[in-house]
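Presented below is the structure to which this report refers.
A single protein chain has been omitted from the complex, and every remaining protein chain is retained in its original position.
Letters A, B and C mark the chains in the order given here, with residues in each chain numbered from 1 onward.
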Amino acid sequence: MSSTEKYTHESYLEHKGKYKGLLGWLTSTDHKKIGLMYMYAITVFFLVAALLGLMMRIEKIAPGPTIMDAQTYNGVFTIHGVIMIFIVVIPGLAAVFGNLFLPILIGAKDVAFPKLNLFSWYLFMTGAILGLFSQFVGGDPPDTGWTFYVPYSAESSTNVIWALSAAFILGFASILTGLNFIVTIHRMRAPGMTWFKMPLFPWSLYATAWIQVLATPIVGITLLMVIAERVLNIGFFDPALGGDPVLFQHLFWIYSHPAVYIMILPAMGVVTEIFPTFSQKPVFGYGAIAISSIAIAVVGYFVWGHHMFTSGISYWSRWFFSFLTFIVAVPSAIKVFNWLSTMYGGKISLKPPLLYAISLIFLFLIGGFTGLTLGALATNIHTHDTAFVVAHFHYIIFGGMGFAFFAGIHYWFPKMYGRMYSFRWANIAWGFLFLGFNVLYFPLFIIGLQGMPRRYFDYLPQYQTGHVISTIGAFILIIGIFMMISNLIYARKKGALAGPNPWKGVTLEWKIPSPPPLENFDEIPVITHQPYFFGDTNDED
Amino acid sequence: MSTHPTHNEHHDPEGSKIGMWLFIFTELFLFGGLFLVYAVFRNKYSAEFHHAAEELNAFIGTMNTVVLLVSSMTVAMSVTAIQKGNSKKAIGLLILTVLAALIFMVNKYFEWSHKFEFNLYPGSDVVKGLDHGEILFYGLYYMMTGLHALHVLIGLVLLIIVIVRLKSGRITKDHYSLHENSGLYWHLVDLIWIFLFPLLYLIT
Amino acid sequence: MFSGASNMVEGVDRAFAFIFITAIVFIVGITGFMIWTVIRYNEKRVKKAKQFTGSNTLEIIWTVIPLILVMVMFYLGWIGFAPMRNVPDNAMKVKAIGRMWEWQFDYGDGKLAKELVIPVNQPVKLELFSEDVNHSLFIPAFRVKEDVVPGYDNYLWFTPFYIGEYEILCTEYCGLMHSGMTTKTLVKSQEDFDKWLSELPVTGIVPDHAGLVLLKNTGCIACHSLDGARLVGPSFKGLYGKTQNVMANKELVSITADDAYIQSSLINPDGQVVEGFNKGLMKSYEKELSNEEIQKITEYLKTLGIDQQ
Partner (left out) sequence: MKNDKHPHISSYNQHITVLLVLLILTFITVAVSGLHFSTFSVGVALIIASVKGATVLTYFMHLKYESLFLKLIVAGVFLVYALVIVLTFTDYLLR
């Protein structure tokens, strides 16, 4: 196919509004354009934060200072964590693929409140830029870790307030997106689309949105209280004034544990779309997957104490939180088994999206089981705040949510831009990513078990082997990331035309042209059967 | 701001109402965080909380409660009025509400400035000399009433916008979503005060 | 898997072992199944996908089995942890102080050390105390870790099983030199430990004897000096064990100042009045001082009498 071909219809990408060029994008309330704007912004922030991650790895190639001093290192992991958590993964999938595809998947022309949607993006950008500022405006970059634990965060003389305000504003952007999605799902499903005829990605977004609405305000007020402690001397967390530092940890994790499900639920939703398409087979256990999303959201709200097992909380409190932590693992297990059964008996085509989705299962299993290790009281005592935790969450966040993002972008890229990327390069990039990933993070489990604490600028010599291997992994990983990004950027302009349905998918987005027109559907579709109904397409073979 | 003449926000009062309720939930949890802090410290320092609460002026507090309750009723009535198509009456009732809100703020102003006169503010020498529980009580007092006052102000702005739109005829019998939702917001302000009042002023 | 350097290791490592073995079984099994499926059902091999949509039996199976497994994990985690919060009475108490960015161990009587030195096979309770921000005391070999939070009375305990040297690390981020906040545990034989402790110089503030605190708080030293000076009443210096001439029942008798005498002087001061002092000045402290407290005072008075004997 020649790469100069052009699709004929007018898509949302070419559509001219009141303004042209950049301004046209910045004032557009089209959910797809907003989704893309999120994607571009998040990619840039991801690269910046990933570069910081790489710097940490280089620093740790040998004990003692190598490329930076301790103060810089502390700033680097803080900003790495803050950007990755608050700017990349919390909004990540929901804001990008949620915005791009939620309305299409439920047969709507846009989200319920398009202007509010654009406003959320601006809030997001404000917060994100404020976060970046904390690096540069006078004084030192914040050095508290992304968890902002008091009393240190109330005392540190660095730009902590900037980072706190950034997180606060980003929180509100996230709340508004969640609110928008809940109303959209309630009010704008196409005629005939009952709750149980809705695709599963919207289900996971629905569960996510509720956590966003009900958990985020708590961290908002908590960060405000830390700001008040720094600026106004209101010492809720200051032991010298009778305050309670552990109370901060409760409040922080009441949000930040559910936040990890804000990250992983949409990721699970994305791969749930991918498995049926590439197996040409309905999803196995539709109801179980839908309900397990809700179950994860509900139970996941009440397990926050597992981050505080060593902080001196009461014996029974530890007991209870550990118990609930194990309960949430079960719905995750249900999902994994249902994905496997979806593939079983199908007609599998191992295209890049499926490759990423399968490797997600592998990485998520490792991340999940090490999560269980952390959730058990006895083993948490040993592993808490060691490199073991660092490996756990990189496996589950980068391996879960990151790989879901890669899977999703390879899945929906032809729909978003109407063009196809090179499978060959996508597969090679995957090889580097997957290999690099495991080489980078697996050694951290081992040195973690040997007692290597996290947030350590320096370390004892016995941990060096692990650190060196890990650093090598980071370099392999980078190669993969660069290949993947270049492949996609090249395809964006030069790729072959993809056509409306390159994967023979059956959900609504594959029934409209690629890229979709401005209002998605000329005519709102009427839904008559299950979302993953392959009956007709398959008879041709 | 929309980029396309046909790309209009679709009109769905029920949807907007759900949206407003969701927003109210986030506000409740925002204050919920403070209530949790209150509960923990109140449990730890009950005697000091007792003692510090006695310093607050329960009379002003009671007055403000009454003012807010009345304003809540006038808002609710104004919604009834617009539903019946009587926008004059609706405007009148909203003006009463705005007046009530102003009275509330004036009271608050006097209450706070009175405290400041006695150097009772966080970080002041007087407060630093108090017991731990009392310091925390005052911290909570300022944080909670301050955040609440901020919400009163936001509500005030919303109500004024509604009045303007009622005057210009953009809010009508069939199109009063904004009016209803601003009303909901105002009730939220009232709802929060209903809990703040006994917890801060009455636990003596 | 690990050498059991303390009594906590067994419980913790049993939980580790169970979780890791389950994990390996599942990870290998699931990954293997996945690879097999992708090959077996590859589009090159199959003509048509089977269109089944679910099975309630299977859903129940893979809800219940993981549920059982996680409950076992929970249980093992719990029983491995439970002893950590249950300090035996004979535990030796050491106060562990965390401050930016060093550890200090307080053995009482002003004896401070930078390293934790403890006798082998002796339960040790560390009382954790922070002077500034959060820290966390971690001894990997012993599988113990607990945060050191300002304003909180946190603790941890363990019994070391082998003589040797172990790392102590700070695992709660505490600022610039967090990674430098490390030290060592030295487990010694009981004799070596005793020797070490007695040779440890007194560098800290020696706290007041409990008896002295009582004397100060109850107001005794208003009338009794500790240095031999005569105030309203006789000095406490050298009192204990001394032979005292007292007026009892209007007779001058000679008695030895022993525990019983001190006790009766407190409860009924006018019963035996020291020669040269007046009756009626000292009131009875029967209501104010418990027997234990009198015991403590007596013990303290003994320390003032040493040079007399």
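To be clear about the criterion, a contact is a pair of C-beta atoms (placed from the backbone, for glycine too) under 8 Å apart; a residue touches a chain by one contact, two chains touch by 3 or more.
These figures come from a predicted structure and were not determined experimentally.
S.K.: Would you list the chains present here that the left-out chain is in contact with?
M.R.: Output: missing chain touches A, B.
S.K.: Pick from B:16, B:72, B:145 or B:182: which residue touches the chain that isn't shown?
M.R.: B:72
S.K.: Extract the touching residues of chain A with respect to the undisplayed chain.
M.R.: 186-187, 189, 214, 246, 250, 254, 301-302, 305, 313-317, 320-321
S.K.: For review purposes, identify every residue of chain B that touches the missing chain, sorted by number.
M.R.: Residues in contact with the chain left out: 14, 17-18, 21, 25, 28-29, 32, 36, 39-40, 42-44, 46, 58, 62, 65-66, 69-70, 72-73, 75-77, 80, 83-84, 184, 187, 190-191, 194-195, 197-199, 202-204.
We adopt the following convention: only the chains that are shown with their structure count from here on.
S.K.: Have a look at A-B versus A-C and report the one with more C-beta pairs in contact.
M.R.: Spelling it out, more C-beta pairs touch across A-C than across the other pair.
S.K.: Please work out the Cα centroid separation of chain A and chain C, and write it as a whole number of Å.
M.R.: Centre separation, chain A to chain C: 43 Å.
S.K.: Nearest whole angstrom, what separates the Cα centre of chain A from the Cα centre of chain B?
M.R.: Result: the chain centres lie 35 Å from each other.
S.K.: Show the residues in chain A shared as contacts by 2 or more other chains, in ascending order.
M.R.: 243-244
S.K.: Pull out every residue in chain C that's touching 2 or more other chains.
M.R.: Residues of chain C touching two or more partner chains: there are none.
S.K.: What residues on chain C touch chain A, complex-wise?
M.R.: Of all residues in chain C, those touching chain A are 8, 11-12, 14-16, 19-20, 22-23, 26-27, 30-31, 33-34, 37-38, 41-43, 46-55, 58-59, 62-63, 66-67, 70-71, 73-74, 76-81, 84-85, 132-134, 136, 138, 140-141, 143-147, 149-152, 154, 167, 169-180, 182.
S.K.: Sort out for me which residues of chain A touch chain B in the complex.
M.R.: Residues in contact with chain B: 15, 17-19, 24, 27-30, 109-110, 112-115, 118, 175, 178-180, 182-183, 186-188, 213-218, 220-222, 225, 228, 232-236, 241-244, 247, 250-251, 518-519.
S.K.: Which residues of chain A touch chain C in the complex?
M.R.: For this pair, the touching residues of chain A are 70-71, 74, 143-145, 149, 151-152, 155-156, 239, 243-246, 279-288, 310-312, 315, 318-319, 322-323, 326-327, 329-330, 333-334, 336-338, 340-341, 343-350, 358, 361-362, 365-366, 369-370, 372-373, 375-382, 384-386, 450-451, 453-460, 530, 534-535, 538, 541.
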